[in-house]
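Read through the structure below, which is laid out as structure tokens, and then see the notes.
One protein chain omitted, others in place.
Here the chain labels run A and B in written order, and each chain numbers its own residues starting at 1.
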Amino acid sequence: MQEECLLKLRGIDKYFPGVRALHNVDFTLRKGEIHALMGENGAGKSTLIKILTGVYQMDDGSITIDGEAVSIHSPQDAQNKGISTVYQEITLCPNLTVAENMFIGREGGLLVNQKEYKRKADEQLQSLGIPARGGQQLGSCSLAVQQMVAIARAVDMKCKVLILDEPTSSLDDKEVNMLFSLMRDLKAKGVGIIFVTHFLEQVYEVSDRITVLRNGELVGEYLTKDLPQVQLVARMMGKELDELGDFGETDSAAGSDSPVFYEASGLVSEETNPFDFTIRKGEVNGFTGLLGSGRSESVRAIFGADKVTGGTVKVNGEEVKISRPVDAMKKGIAYLAEDRKRDGIIADLSVRENIILALQVMNGFFKPISRSESEAFADEYIKALNIKTASSETPIGSLSGGNQQKVILARWLLTHPDYLILDEPTRGIDVGTKLEIQKLVLQLARDGVSVTFISSEVEEMLRTCSRLIVMRDRHIVGELKGEDLNQAQVMKTIAGGEA
Amino acid sequence: MKDGSKKFLKNGLGQLTIPLIAVALLVIFNLIRDPSFFSISITHNNVGNAVLSGNLISIINGASELAILAIGMTLVTAATKGQDISVGAAAAIAGSVFVKVLKSGSEISVGMVLLAFLCACLVAMIFGAFNGTLVAVFNIQPMIATLILYTCGRSIAYWINGGATPTVNSPILNAIGSFAPGIPVPTPVIIVIAVTILFKLLFHFTSLEILTQSVGINQSAARLNGINTTFIKLLSFILLGVCVSVAGCIGVSRLGLINHETLLLDVEMDAILAVAIGGNSLGGGKFKISGSIIGAYVIQMLTITLYAMKVSSTDVKAYKAIVIVLLVVIGSPVVKERFRKIFKKGKSGTKGVEAA
Partner (left out) sequence: MNKNRNKVKEPLNDTQLLMTITICIFAVMYLLAIVLLQGGFLHAQQILDMLNDNASLIIVSCGLTIVMIGGGIDISVGAVTSLVVMSCVLFINKGGNPYLAILLALGIGLAFGAVHGFLISYLDIQPFIVTLAGMFFARGMTTILSVEPQKLDEEVFNGIHTSIKSDLLGYRAKNGNVIPANMELGVVIAAVCVILIFVLLKYCRLGRNFYAIGGNQQSALMLGINVKRTRFATYLISGLLSGISGYVLMMHIGAGNATNAAGMEMNAIASAIIGGTLLTGGVGNVLGTVFGVLTLTTIKKIVVTSGLNQPYWQSITTGGMLCFFILLQSVVLGKRQKKKKAS
């Protein structure tokens, strides 16, 4: 309390029908600090942030800004009180210019001065080193730049509190560093920053203080330097760490002499350069590289998700043509897409329907899966994967991220694939589920299923994969296995240093 | 068992609450106004058949075309998140083809009628495929894509029969348009039942339902699950084409002539309305055919009630509009939420089992 408190939340309660999302949560933000808000999915981070930004109204508790009690009724209200937020999903309008996106909705008055906007925007963008022009249509910028424009907007609003909700999930390393230096600048100017992320390394790189939530309750507030990473994970999960490490060593030799399942040569899609790739039965391999290096695009080409324009593909030694997802599925290939919300879940359909969807498509149009059959399937996988849902008829959209991911996983497991491609299966889900998924991958490999695993967390891939394919600028630049499978070597190859 | 009925209440009735309430309100209103409103009598028509008659029969009979169109419209809405506003025009085309083929032969036999219907059906399916191609292949919003046919469809119908409004007289058409010999129930009603059963069978023997819903809710995910989204959207329009041709042929049979200007005029609006009143989101996704069919009967019941109250046919629209607004306001999520809050406050502590 001695330091200057910028924002004080005390005893926050929030109820949703049937759920207590937050219970008696305290949170304090001081001037000029970067404060990481940590917790697993469902811990209440997003709820807390939405209360702060006026999207939700709290049921009980108090909010104080600069020592003054306030109540926040709407996002507009939050902005006026100096609280700005940059969300994980871009919350700007793609059809307007960059400049307009920075200034719209901020002040009253009848007219707008486009020229003035453009000039001010260019100034601000330049001073922050953001590669965009004020007059550009926002939709023509890359996602990363759009994100930075959102930050520029917040900065320009001279906010006192800046909330960054998973801002780094669509940025590559260079951009992340740019963002961090920006955050440090703002910190020096006395802005309080609330930083929400799933990347633990980033928390330690940039934050001063950490608040941990679990199941809607406050676990504690710590100085970052006093809280070792393992302790943080333990606090978030409420488990002791020993339990986490408990899954057998990867058998790096596994599958090295089993027959080849899938072989592609010169495979090229609209989004990739030609590449060669093979995977053996029971092998777990990984594609790694920075965002945009072509790792996702490569697996999409394998699955036929993007338009394949050339190359030959052999499955079980037999030449086949895979140009649409359904072709791949018929050959025993399954693909869990990177963007769960956009490419995975069918939000309004029930868990049951989501689970049987892929099998249904494979069965064909004229062989519907009967109700009782599908219920049996759903119950089986809900139990096997420990999916937390009220019933199999609950719409999948109302499940937490981790459970949604498990449902999608169940969907593909139900097709009994020979080759499972997992593109970022652990992104944005809690640590516990992450471990469950990793374990599952190894289990599948032991049963003879080939798995390709993609993750932006190298550590996770090192734990699961016996072979890593490294990509840079849409080209395969290296293949690591055996002794070379370590963090340093991977980083080196990604960065392009000589091996 | 108890669990099952609860589930039914929650999932099954949830969507049908509004249309059923509407039906109930209309029935009660009519019974208060005129207790004998729904009485059914047996009369003999001019051919000498014993047939059922009464307001209820004319409601159910009159809504036939609308109910059939509503079925197809529901599918299109679910798969494409948009509506086909050309169904009236397309029905006029189908009707014209129907008449054209009937006229081409010397006499009208059952086989001839069947052939004419098949031709009409084929043409309607082709136009459906045209709309569907614009929507599914070129990614044009359904309302805009079908605006084309809406604009010129009735002119095409006019052109098919060379600008005339030919009449066709045949006992067979009479049997289709009103009563078949020996059956006291109007034939259009039987056709509605047949079409409904056909669609139910379609849903039972194919995976159309889940595939359509998946495409409507999340197209990108549906594609990555191997669903041919283009095909599903196209199919929905083609199936609507089938519905359109059935409706068009019933319409022609009722009158014994084809009038390209007035056949099923403004029916597209009613069909969309039926889908919405049936509790289906016009934004696509999950759907219930039964809701749309009830929606169609609600609209017809409303119209007949107004006629019974001596409202002239041109003025009916104004009253219809008021009822529609009332229905959608009651069904609006915002209003529901308000009501729930008021309800809860009034009954705090007791566990109220709401209708929803």
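Rule of thumb we're sticking to: contacts are C-beta pairs under 8 Å (C-beta built on N, C-alpha and C of every residue); 3 or more make two chains touch, one makes a residue touch a chain.
Remember, it's a predicted structure, so these values are computed and weren't measured experimentally.
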Hidden partner chain, touching residue among A:T47, A:Q79, A:Q124 or A:T224: A:Q79
Footprint left on chain A by the chain that the document does not show: 75-76, 79, 85, 87, 90-97, 100-101, 104-106, 108-112, 114, 118-119, 122, 126, 133, 135-137, 139-140
Hidden partner interface residues of chain B, rising order: 83, 134, 138-141, 143-145, 147-156, 158-159, 163, 269, 272-273, 276, 282-283, 312, 314-322, 324-325, 328-329, 332-335
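Please note the rule applied: only the chains that are shown with their structure count from here on.
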Of all residues in chain A, those that touch chain B in their complex: 303, 305, 324-326, 328-329, 335, 337, 342-349, 353, 356-358, 360-369, 393, 411
Partner chain A, residues of chain B touching it in the complex: 7, 11, 204-208, 210-211, 213-214, 217-218, 220-228, 285-286
